[in-house]
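Report on the structure given below.
As you look at this complex, bear in mind that one protein chain is not there, while each of the others sits in place.
Chain lettering (A and B) follows the sequence in which the chains are written, and residue indices restart at 1 in each chain.
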Amino acid sequence: MSERGRGLWGDASRRLRRNRAAVASLAVLGLLVIASLVAPALSRFALDEVDWSLATLASPPSFANGHWFGTDSNGRDLFVRVWAGTQVSLLVALLATAVSLVIGVAWGATAGYLGGRVDDWMMRFVDVLYALPYMFFVIILTVAFGRSLFLIFLAIGAVGWLTMARIVRGQALALRRQPFVDAAITLGLPARRIIARHIVPNVAGTVIVYATLTVPQVILFESFLSFLGLGVQEPLTSLGRLVAEGAAEMESAPWQLLAPSAVLATILLCLNFLGDGLRDALDPRQRP
Amino acid sequence: MSAAPLLTVRDLRVEFDTPEGAARAVSGVSLDVMPGECLAVVGESGSGKSQLFLACLGLTAGNGRVSGSARLLGQELVGLTERQLNACRGTQVAMVFQDPMNALTPHLRIGRQLTEGLTDRGLLDVSAARRRALEALIAVGLPDPESRLDQYPHELSGGQRQRVAIAMALVCGPSLLVADEPTTALDVTVQAQVLRVLRQSRERGLSIVMITHDLGVVAGLADRVAVMYAGRVVEMAPAQELFDAPAHPYTAALLASVPRIAGAQSDRLAAIDGQPPRPQDRLPGCRFAPRCLQARDVCRAVEPETMTTDARAVACHAPLRQGWPS
Partner (left out) sequence: MSAPLLEVSGLDVDFALGRGWSRARRLLHALRGVDLEVPDGRSVGIVGESGCGKSTLARTILGLQAPTRGAIRWRGWTVDPADRSRMRSMRRELQVVFQDPFGSLDPRMTAGDSVAEALEALEGVTEAKARVHRVAAALDEVGLDAGFADRYPHELSGGQCQRVAIARATVVRPRLLICDEAVSALDVSVQAQIVNLLGDLLRRHGTALLFISHNLAVVRHLCDEVVVLYLGRVVERAPREALFAAARHPYTRALIAAVPQPDPRLARPALEHADTPDTRPDATTSTGCAFAPRCPLAIERCSTEVPPLESAGAGHAVACHRWRELAAGS
């Protein structure tokens, strides 16, 4: 009867482990991450090395010449490029999500907890930003500061936090009404302590789920930017760029589209399953 | 009086699937509700008192399994399809629930909610149904009933809404009303009025099952009382006898632990130690034994059978002498 207490995280991980789709997705994602880090070293080609020994620059996949995924129109090995691109896409997604998470949670938790006029003003600010044309904003940034990786995830994160803030604010408003928050106030704790200790941990579940579902959005958005020519710069590449380039050569060289889109689709699918699984697992109302 | 019982429940069981195994909410309950009587079913959380009657009306949640028998006017209710159940819901048996704030549909007028049950079934036309609805509102003592028919629920207070809920339950003329904690969420002055409405309905021939944890409510309304603990009926007796001379130690302990508004007082209440077992816990022997002051070895090993006389029943190896002189 008195085993060590099962934390809510313990309960959640047990529920998650029972969700086969989520577990499988986690495993696949793990493999993809490892592959993206390790695989480029396996090939003898470098990222932007043009293989002049090929008959045509754009050559299909073959084991013989070492281009396991084929080459792109410039003769560069796609195997290395796809995995390098995966690294970039994941990095951008994680960093952008992290940025939006930090800003969004802080903003939303504070607005929801303080309520009243402060909440009104803080959320009107969010509404105004929401109304700004996003692409316009990104284009201005890239034109002003050049196309650096840093800027890209900053731009994405700077917009991504808006929805996170809204979601967290809703949760914080509901939490604020709970007696344990009143109890914390009667202990004399200052607002920032209460927000940090009582509000944020209790929105963590929602935040994690939403963040997991944001990552695919970010990757897609970066792909979209790449498609428009605004994404990462050469010699770096991303899954989005590869897809964009591959789509242009779809008829003549389909393998250029196939490899990156397969990886991209797999990542997105896994993240969605994982996000769903996390949402179910972290719902405290469910049975353990 | 030896009329046939209105509702006959025999060995009813309700189980739910949980990761820890089957949770037995109701473990083999048998009881009768006679016509024109008010049977109070008393118990705390986990006693199964609500689940018992939800099962009779086919309202058990999806992951629950019901077995056993519940016959209403001779017709078996367990195992009926939704369609078959709907034929007797409202017209033969109706239910009133605890929360008056959510008992009524917020966007429909009161009159419409009352007449729905009649017109949808084609029992009456609209104007006749409206007349019947008005009668129902008058019967529950709602002041200014004509104008209420056109009002929305949010214009009424909690007690008034609960009375409308009772009117809705009675408008199709059922013989049995199951009221599940109908006054728990109400102020005590309002509770008294709602109980009076129920009493008056009973005097007009309605049979009532009153599910409650409040012994005062039981005392005011019930003819007979069934006390439930951890899924079983542990005692059944006429109301006055139950209060004067309980036979089961749990009943006696419950009566002793309730603070009174009049009469002698002491520093401490006679509280029962421990807490009721959860439906998923499996205990050998009597489920009240861990908390019972009179528990003996046999109580912890063997589950007691129910012993009955003509008016009383008790499930205990050693019922209290005052209530069970034998």
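Quick note on the criterion: a contact is a pair of C-beta atoms (placed from the backbone, for glycine too) under 8 Å apart; a residue touches a chain by one contact, two chains touch by 3 or more.
What you are looking at is a predicted structure, and each value in this text was computed from that prediction instead of being measured.
Q: Thinking of the whole complex, not just what is shown, which of B:63, B:86, B:147 or B:275 touches the missing chain?
A: From the options B:63, B:86, B:147 or B:275, the contact with the absent chain belongs to B:275.
Q: Among B:58, B:111, B:145 or B:159, which one is in touch with the chain left out?
A: Answer from the full complex: B:159 touches the omitted chain.
Q: Touching the hidden chain in the complete assembly: which of B:77, B:254, B:289 or B:320 does that?
A: The missing chain is touched by B:254.
Q: Based on the whole complex, identify which of B:164, B:215 or B:299 touches the chain you can't see.
A: B:215
Q: Suppose we count only contacts with the excluded chain; which residues of subunit B make the list?
A: Residues of subunit B in contact with the hidden chain: 44-45, 143, 155-160, 187-193, 195-196, 199, 213-222, 239-240, 243, 253-255, 257-262, 265, 267-273, 275-276.
Q: Please identify, in ascending order, the residues of subunit A that touch the omitted chain?
A: 2, 4-8, 178-180, 182-189, 197-198, 201-202, 204, 284
To be clear about the criterion, only the chains that are shown with their structure count from here on.
Q: Quick one: report the Å distance separating subunit A from subunit B, using the average Cα coordinate of each chain.
A: Here subunit A and subunit B have centroids separated by 53 Å.
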